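One chain of protein is taken out of this complex; the other chains stay put.
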Amino acid sequence: MKRRYRHLSAGAVSVALGAALWHVVRVRPTPSVSVASLVADALPASGVSHNVTAVLLNFRSYDTLLEVAVLLAAAVVALALRDEPSARSPAHVMYVALDAFVWRLAPLLVLVAAYLLWAGSTRPGGAFQAGSVLAGAAVLLRLSGLKVTAVDHRLASRGAMTFGLVMFLCVAIGTLLAGQALLEYPAKWAGALILLIEAALTISIGVVLYSLFDNAPQARVSDRESERQRER
Amino acid sequence: MSADRLYAYVGAVLVALALYAFLVHTHVLRRLLAFNVMGGGTFLILVGLAQDGRGPDPVPQALVLTGIVVAVSATALAIILLRRWFATSQTTSLPEDGSS
Partner (left out) sequence: MSAQSLLPWMLMVPLSWATLMVLLAQQRDAITRVVNVVGALVLVGLSVALYAGVAQEGLAVHALGGWSAPLGIALRADGLAATLVVLTAVVSSACGLYAMTSERAARTNGKSAPRYFWPLFWLLITALNGIWLAGDLFNLYVGLELLGLSAVGLVALGGSEASLSSALRYLMAALLGSLAYLLGVALMYAAYGTLALPELAELITREPMTQLAIALMTVGLCLKTALFPLHGWLPPAHGVALTPVSAMLSALVVKGSFYILFRLWFEVAPDVVTPLAAQGLGILGAGAVLWGGWQALRESSLKMLVAHSTVAQLGYLFIFFPLAVGTGATAAALATQGMLLHVVAHALAKSAMFLASGTLIASVGRGGVADLAGVGRHMPMSLFAFGLAGVSLMGLPPSGGFNAKWLLLQSALASGQWFWLLVLLGGGLLTAGYVFRVFRESFLESPDDAGQFTKTPRAYDLFALTLAAMSVALGLASRAPLRFMTNGLAVMAGVQ
């Protein structure tokens, strides 16, 4: 009974929301303000030639700063909940062919990440994309049983995790001390500073995303449960 | 109908479907999947509606990139909590929700 009531009420709420969204998409008003044209006008002064990167790291760089803090919050909790070394199971070695493949793929992925970072200033790409490719390479290596340094409680790990945020903060506080607004880059250095922040962020985002994978606790199945599974 | 308007319609449908799944399921991983589908629908609406009839707009695209990073962080945090919770309790749903 209770289950049925739950399905019915959830269905009613979802259908109502879907219908309302559908309706407003159909009769949508036309806005009078166009920030897109403001972005286009200010682009030459932003230090980069790709407009999305300009929004992310110049016009709305403060959003990006807080976003990096969100990522750090998740990474810190993961670190706090990390299993003790004794409870961690060793990585599984799976297939020889996969090993060989991944081993050759990894350097290529690092190259792709570097390209994505560099491309960010002129075309789609940037720190997050490059960082996720780096993290992906590390996850692949780890899954195929190759040894990847653990992102654990050591100072080196924590330093790598926060490196991007430290750089970002240094630039931010630097602009304040120079008497500018927060993250107001001097026109001459805008491009260089953005690249500096992005490069540092790429490393940290890669490390943090990999750490979120590496630090996830083992989902241990109890002895009874595993016995039951073996019988099947 | 422009392609952008189509994205917004698809987004509306995804949000409704995912909301249903989020409310009905008690398995935390299923709810997380629903959350991510709902996030995807929201991003489609955000970019689709903003660009519909007005051409490419870098602002919503940048917002979506920020939104994706936030969603990834939240999902990772939830999975880490869930795996810890599973390791201690051997269940995948929360105590008050009953079994899935």
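A and B are the chain letters, set down in written order, and residue numbers restart from 1 in every chain.
To be clear about the criterion, a residue touches a chain if its C-beta (ideal position, glycine included) is under 8 Å from a C-beta of that chain, and two chains touch if they have at least 3 such contacts.
Keep in mind that this is a model prediction, so the values were computed, not measured.
Within the whole complex, touches from the chain that is not shown fall on A, B. The missing chain lies against subunit B, touching residues 15, 22, 28, 31, 35, 38-39, 42, 45-46, 49-50, 52, 59-60, 63, 66-67, 70, 73-74, 77-78, 81-82, 84-85, 88-89, 94-96. Within subunit A, the residues in touch with the undisplayed chain are 20-21, 23-24, 27-29, 31-35, 38-39, 42, 58-63, 65-67, 69-70, 72-74, 76-77, 79-81, 153, 155, 158-159, 161-162, 165-166, 169, 172-173, 176, 180-185.
By definition in this document, only the chains that are shown with their structure count from here on.
Centroids built from CA atoms put subunit B at 16 Å from subunit A. On the subunit B side of its complex with subunit A, the touching residues are 5, 8-9, 11-13, 15-17, 19-20, 23-24, 45, 49, 52-59, 61-63, 65-66, 68-70, 72-74, 76-77, 79-81, 83-84, 86-87, 90. Of all residues in subunit A, only 6-7, 9-11, 13-15, 17-18, 21-22, 25, 28, 30, 34-36, 39, 51-52, 54-56, 60, 63-64, 67, 70-71, 73-74, 77-78, 81, 126, 128, 209, 212, 215-222, 225 touch subunit B in the complex they form.
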